[in-house]
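What you see is the complex with one protein chain gone and the rest in place.
Coming up: subunit A.
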Amino acid sequence: MSQKQTQGDIEKAVKEQQEEKQEQKSPSGFRIFWREILKDKLALVSLIFFVLITVVVFGASEILDKAEVTRVDPFNIYQPPSDEFLLGTDQGGRDIFGQLMIGTRNSLAIGFLVTLLSGIIGVVFGVVSGYFGGHIDNALMRVVDFFMVLPFIMLVIVFVAIVPKYSIWTFSLIMTAFLWMGIARLIRSKALQEKELDYAQASRTLGSSHTKIIFKQVLPNITSLIVVTMTLNLAANIGIESGLSFLGFGFPKDTPSLGTLLSYTTNPITLEERWWIWLPAAVLILLLMLSVRNVGEALKRAADARQRRA
């Protein structure tokens, strides 16, 4: 009996040891991030919330008919929330709930698109500039400086006025044109550091071309920085879009976004008495930006071993 027990104990110990060995294998980047998220409950809740909102919003706007939602209905102006209109209606009698769904979808889509586009441009610009250094770096950074001194809002207003066919794509491109410089600068400084390391020089001696070294050796070493910056930029870009739409230089009024819903507050009576029009959008912007930021902060910590909590 006791012998059997020892046998079992030994087997158990061996199994544990094997598991430990598995554990010792260095965890992949994704695993590290996942552990960090699990440890940070706020980030976990934020991630779930963000994914949920994204799925719901994109799903709902597939079902909802945009023409139906944005159709003016003079008999239902300024209806407070009821069974028929879940979040009431605006001055055109349009359903706020439907607008909120489609609007959040549009805002998120813009946020993703702008982040992705500015990310790609910024990373390529920065990594090329930092890797080659010298005159190339000098020239490219002057281009960055040029874009930096341009008055962002003024030019967006001008572009919005002169672009005839105005859609999510054109709006993202206009925003991207003024939002890639930050990433470019950040990536450049990191690439400057990386290229001095021996492994980049070793790659040269082994006959790799500059393009190969940039994209296969240096870039993988700065991915964590790229992911972190782009996540934090996503929150900022959603905010910028809302701000522009609020000012009336984002989407046209018939294309709802979180910003256009907010811009109804320019009417003081709406601001004071018809809370259902703007409050949901305002709360949603706040929550979305906070949750993206929380996830971004967790990512940031996961990328730096000294800051990790898990």
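As a working rule, contacts are C-beta pairs under 8 Å (C-beta built on N, C-alpha and C of every residue); 3 or more make two chains touch, one makes a residue touch a chain; residues count from 1.
By definition in this document, contacts and distances are computed from a predicted model.
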item: Choices "Cytochrome d ubiquinol oxidase subunit II", "histidine kinase", "ABC transporter ATP-binding protein" or "NADH dehydrogenase" - which one is the UniProt name of the chain not shown; value: "ABC transporter ATP-binding protein"
item: Residue, one of A:55, A:72, A:143 or A:202, that touches the chain absent here; value: A:202
item: Those residues of subunit A which, in the complete complex, touch the missing chain; value: 26, 197-199, 201-208, 212, 217, 220-221
